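For this depiction, one protein chain was excluded, whereas all remaining protein chains were kept in their positions.
The letters A and B name the chains in turn, as written, and every chain counts its residues from 1.
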Amino acid sequence: MQVKNPIVSLHQVEVNFDGYKAVNDVTIDFPAKGVHFIIGPNGAGKTTILDVICGRVKAAKGKVVYQQKKEIQNLKPEKIVHLGISRKFQNPTIFPTQTVYENMKLAIISGKNPFWYLIQTKLSNDQKNKIDEVLDSLDLLPYKSAISGSLSHGQKQWLEIAMAIINDPDLLLVDEPIAGMTPKERNKTGELLQKIGQERTVFVVEHDMKFVKNFSSAVTVMHEGRIICRGDFAEVVNNQEVIEIYLGRQE
Amino acid sequence: MEDLISFFFNGLSISSILLLIALGLSIAFGMMGVINFAHGEFIMIGSYSSYIIGLMLNNQATWWSLSISFILSFFLAAVIGFILERLVIRRLYGRPLDSILATWGISLILQQTARSIFGANNVEASIPTILTKGLHLTPTLILPYNRILIFAVCLFICIGVYYFLYKTAKGRILQAVMQNRSMAACMGVHTKKADALTFSIGCGIAGIAGVCISMLGSIGPSTGQNYIIDAFLVVILGGIGGLRGTILGAFLIGMCNPFIEYFTTSSMAKVLLLTMVIIVLQFKPQGLSPMKDRSID
Partner (left out) sequence: MKNQKILWGALLILLIVMPLVLSDFRLSLLSKFLVFSIVAISINLLWGYTGILSLGHGVYFALGGYAMAMYMKLQAQPLPDFMEWSGVSELPWFWKPFQSLPFALAMVVLLPVSLALLVGIPLFKSGTKGVYFTILSQAITLIIGILFVGQQAYTGGTNGITGFSGFMGFTMSDPQLVKVLYFLSAFMLIAVYMLSRFMLKTHGGTIIQAIRDRETRLRFLGYPTDWFKVVILATSAGIAGVAGAIFVPIVGIISPSSMSILASTEFAIWVAIGGRATLLGPIVGAIVVNIAKTGFSESMPDFWWYFYGFLFIAATLIFPKGIVGSIEAKWAKRKAAAAPGKDEPVEEVPNLPIPVTSN
């Protein structure tokens, strides 16, 4: 499948965990903009793909190229973040003892200008407004001063998404965002991701097929560390191999 | 050339002692996430056991008394270790930083107890006279028998531990607890018992190391302190939890000291040793051969 101006390209990437190949010789181009779902049974290597892109694990072989120019497989995670790649983890990973506002504060400073910021105590008005804006788009504004540990599970997920998008990343990596959410929350999350996908690229790892059907622009299926097929949801769902892999897993 | 062989041999016996000490530390940390800074005092307990036995025989030690020393030191150290584990250590699982402080406190108490019982000065543990002699390879190159014995004891214990850990069912259970505690518990393993057993055995082996040390020179309340940091460096260098890493670490650190000392002074040797550890950590932050090897976390 020819992709023009891919935002991320993987070339023969292999990721090894003590001999087990979580990602096995994967070569793929991901197009920019839109919400791309990566699906597959457990152990397929979906989260590992995200991990390799954001620098959480190191590829044993192969290259990861960002925006066609930058090789990022050997960069440290913090540098990758500054390039415009942001990650939301599977379990809500926020700072539970801090307030929502303080969480956002940490996110917006982002360690880009560390030493100057070290001695500052206040955020600029622009930054404060931005935080309010993003919190509002996720209906979290009323909870600004609440301790983030006391939010509901779904709200914690949204907070983490808010922290991930506040610095306008070009690529947002999201891992099972709707786990533990009510159907209404799921819808809201899906719409939110779609909105983000209009200006940026979003990769989502998910299991819930209804969610994938409703909100994806493209789907990639993985199994045992390899890419099995890709296309839009209808194509993928009718693919023979995919059906075999998912036998009995229809939601 | 002869000097080199002599240094190599000395290094071997120091490596053996460090290995015996580090084994208990490494397994305790790998299994329970506990750092035992009182480990040095279990060495001390072993040394004093040997001293007491010697005293009881009016300083006429024999092979029998030496064997009894080994056995007594093992059990004494293991029992005290077991009591400690029940009272204090088990409340510190998974809290390595806190366990350092708490066990440091225990170390202070144990050292003071030794001082109250035996006095603050160093004493000599009596050893069989044959051990003061050595194997004459050449007229000028003598391999002391006591060092040969230390190496033999270490080899024996290593083989025992290897066999136990890797070839027996109980040992495999211990490995399981080390690798995935919650899963092992789900499979019906009594993890608390496993912990107590492992900790006690580790302390017992340290006691044996103490007897070995008493064969090399005088001992006292702070004998353990002299070896503890080197033992921890062995664990850091070698990696946590496995026999292989600990052997490697002990060998490297035990050997380096005499070799470098040959070329410079003893304090420079320690500096170079530490630098070596830090450099190795640059490339292998988990040590040379760790049992648990995870990516970023």
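Structural remarks
Everything below uses one rule, namely that a contact is a pair of C-beta atoms (placed from the backbone, for glycine too) under 8 Å apart; a residue touches a chain by one contact, two chains touch by 3 or more.
Remember, it's a predicted structure, so these values are computed and weren't measured experimentally.
Shown as candidates are B:M32, B:I127, B:I236 or B:L288; the residue that touches the absent chain is B:I236. In the complete complex, the residue from A:Q68, A:Q120 or A:N238 that touches the missing chain is A:Q120.
Residue in contact with the omitted chain (choice from A:I7, A:A44, A:V174 or A:I245): A:A44. When the missing chain is restored to the complex, the residue among B:V79, B:I106 or B:V123 that touches it is B:I106.
Panel shows subunit B; residues 29, 35, 88, 91-92, 95-102, 104-109, 111-112, 115-116, 229, 232-233, 236, 265-268, 270-271, 274, 277-279, 281-283, 285, 294-297 of it touch the chain omitted from the view. By the touch rule set out above, subunit A reaches the unshown chain at residues 22, 40, 42-48, 54, 56, 76-78, 81-82, 86-87, 89-91, 93-98, 102, 105-107, 109-112, 114, 117-121, 146-147, 149-150, 163, 167, 175, 205.
Simple rule for what comes next: only the chains that are shown with their structure count from here on.
Our note on geometry: subunit A versus subunit B, Cα centroid distance of 47 Å, whole angstroms.
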